[in-house]
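Every protein chain but one is kept in place in this view of the complex.
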Amino acid sequence: MTRRTLGLVVLAIAVLAVVFVSLAFGTRQISLDAVFAAIIDPDLSNNDHAVVRDLRVPRTVIGLLAGAALGVAGGIMQGLTRNPLADPGLLGVNAGASLFVVLGITFFGITAATGYVWFAFAGAAVATVVVYAVGAGRGGHATPVTLTLAGAAVTAVLTSIITLVLLSNLETLNQYRFWSVGSLVGRDLSTVVVLLPFLIAGFALAAVVARMLNVLALGDDVARGLGQNVSLARVLAAVAIVILCGGATSIAGPIVFVGLVVPHIVRRFTGPDYRWVLAYSFFVGAILLVLADVVGRLIVQPTELEAGIVVAFLGAPVMIALVRRSKVGVL
Amino acid sequence: MSALVAARAVRRSRARLVTIVLLGAVLVIAALSLAVGAYSVSLPDLLATLAGQGNSKNEFIVLRLRLPRLTMAVLAGLAFALAGALFQALLGNPLASPDLIGITGGASVAAVFAILVLGLSGFAVSGFAFVGALVVASTIYLLSWRQGIAGYRFVLVGIGIAFMVQAALGYLLTRADVRDAQGALVWMVGSLSGTLWTEVAVAAISVGVLVPAVIVLAPKLRMLQLGDDTARGLGVRVDLSRVLLLAVAVALAAVATASVGPIAFVAFVAGPIARRLVPGTSLVPSALVGVLLVSTADFVSQHLLPGGVQVPVGIITGAIGAPYLLWLLATRRSRGEA
Partner (left out) sequence: MTESHTLTARELSLAYDGADIIDHLDVSIPPGSITVIVGANACGKSTLLRGLARLMKPRVGRVEVDGRDIHSYPSKQLARLVGLLPQHPVAPAGITVADLVARGRYPHQGWFARGTAADDAAIAHALEQTSTTELAGRAVEELSGGQRQRVWIAMALAQEPEILLLDEPTTFLDVTHQVEVLDLLMHLNKERGTTVVMVLHDLNLAARYADHLIVMAKGAIVASGAPDEVITVETVRAAFDLESVVIADPVCGSPMVVPIGRFHQLG
């Protein structure tokens, strides 16, 4: 027990370290003194300070929040579906949020993130319901493979609708294509401020759901036998997923694999108890996404690679390794 | 013996009936495609032109513009549908399709790369698309090989790669000028407009080589569906047959994508639709359904909007295919099909 608590403390410190790294490194060389000064005692005319405050702080904050949200959402998804391959991107939830955002931009002329966050939520909700219904088929039981395929299928459907809209509207395409690669840049903190209450609510709900997930993991029948209201647990978990994914996608665009990879990394230390898994995923997710963003800044200098792309290229091999290693319940 | 013969006869006649109806539908659409348009050709004139007896104007419209396009639609529909049906049978899951498991995605990335970065067009882009599909398919195959191929592993690795490919596509699209990006997007949706006879010839030769391969390998496929152990017990060389079938399916998908771009959903739904009409895996009905889908969609794409504005074929197939696909998936029985 104490080992796991100690781990959390270590992670919290790691987060601070990562924040520091994110503020200090980038395509523009800024000395450490300047970084400190920019935070503590900013000089408005200093370009270095401006970069730190206006560019690096927002993207770090966004990375932390979106990463944490996606990590926790992924953990909940894996517990809810008993599918080790669940991920908000793979299961089409992000695509749903994306589609609704595109519709919002195109048909409702909404360009501010504060506006389309609602669309993102709605889209995430719709996609979650559809994917689960499709994955379960008429039999009502979704296996890991069929659920993953359903997610891919629903993503394909949603993406084709998105493509249709984009083809006809150059302006939307121009906005959307940058948003869709999972960039942490170009959003300002006002968006984050609007979303913060939702994300906090989502995390709180996740904490409540964690215990239920432990019981659900034993199978519906056993869970009922232990007194768990299975339907309620499912609904609460789904709501938490929608809020967290919708929020993360609004501020960072659709990012794949974070929700998949983080809980798996975390489980090696915490074991299968979802209270610990979600707590650890919160921190590890934040660290992972911010680090990905930093990597994206450093490897193709003087340009940058978006965090979402970095994560995709790192996450796919991890997923493949997972698939190769285990027998992912075929039945 | 008679119960056996009777059972077989019932099944065969149903398959035959469905095939004939589908062929009839294809012919109707073909005739419409060739005759109807901004400049309409009457049926007698059409037949005369096809026989080489028409006037030069009809000849230009029918033989230079519409016939190559129709032929390409037929070839692409055939190739996509067969590829999809083969994949679904091989991987044991009606949800498995080359669109989903990154193969057509690989073609798209290679093609978009050729268009946006190398500034190529025409045959060069097709060549890249073809190679891209093959490279991705081989990668998926190698990565999912672990003492043999398990269907579910292939699918899951494919999905992982598909998402990675999506990220690469996103990268390419963001680095280009927005107008170029839109142009690339057009390729990615799939289009049959402006098809030339040279393109048709290349596609026809490729399909002409692959279809006999499918016919030869079809009995092995039927055996593989009984499960690896039973198939081995019946004397099938399981690993070899599976590799060959996968290779042919990938080649079909690659040729189709290279020729017309990744037309959405045809590969995905042709098999399931055919299965609703004729129970069991039937490759010929699947192929015909694919032909019908693409040729009908192309016809609609040309005549949906007034003023000769064309909607890319992929949009139409997406609009028909997407909701139908979701409905198909949501209503399938989850036992005995996955």
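By letter and in written order, the chains are A and B; residue numbering begins at 1 in each of them.
What we mean here is this: a contact is a pair of C-beta atoms (placed from the backbone, for glycine too) under 8 Å apart; a residue touches a chain by one contact, two chains touch by 3 or more.
What you see is a predicted model; the values in this text were computed from it and never measured.
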The chain left out here touches which displayed chains?
B
From the listed residues B:Val10, B:Leu43, B:Val209 or B:Leu305, report the one that touches the chain absent from this view.
B:Val10
Which of B:Gly24, B:Gly122 or B:Pro219 contacts the chain that the document leaves out
B:Pro219
Residues of subunit B in contact with the chain not shown
1, 3-8, 10-11, 216, 219, 222-223, 225-227, 229-230, 232-237, 275, 279-281, 336-337
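The definition used in the following text is that only the chains that are shown with their structure count from here on.
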Distance from subunit B to subunit A - Cα centre to Cα centre, in angstrom:
34
Where on subunit B is subunit A touching in the complex?
93, 95-96, 99-101, 143-144, 146, 150, 152-153, 155-157, 159-164, 166-168, 170-171, 173-174, 178-179, 181-182, 185-186, 188-189, 264-265, 268, 312, 314-315, 318-319, 322-323, 325-326, 329-335, 337-338
Across the complex, what residues on subunit A touch subunit B?
85, 89-90, 130, 133-134, 136-143, 145-146, 148-150, 152-154, 156-157, 160-161, 163-164, 166-167, 170, 173-174, 177-178, 180-182, 256-257, 305-306, 308-309, 312-313, 315-316, 319-320, 323-324, 328, 330-331
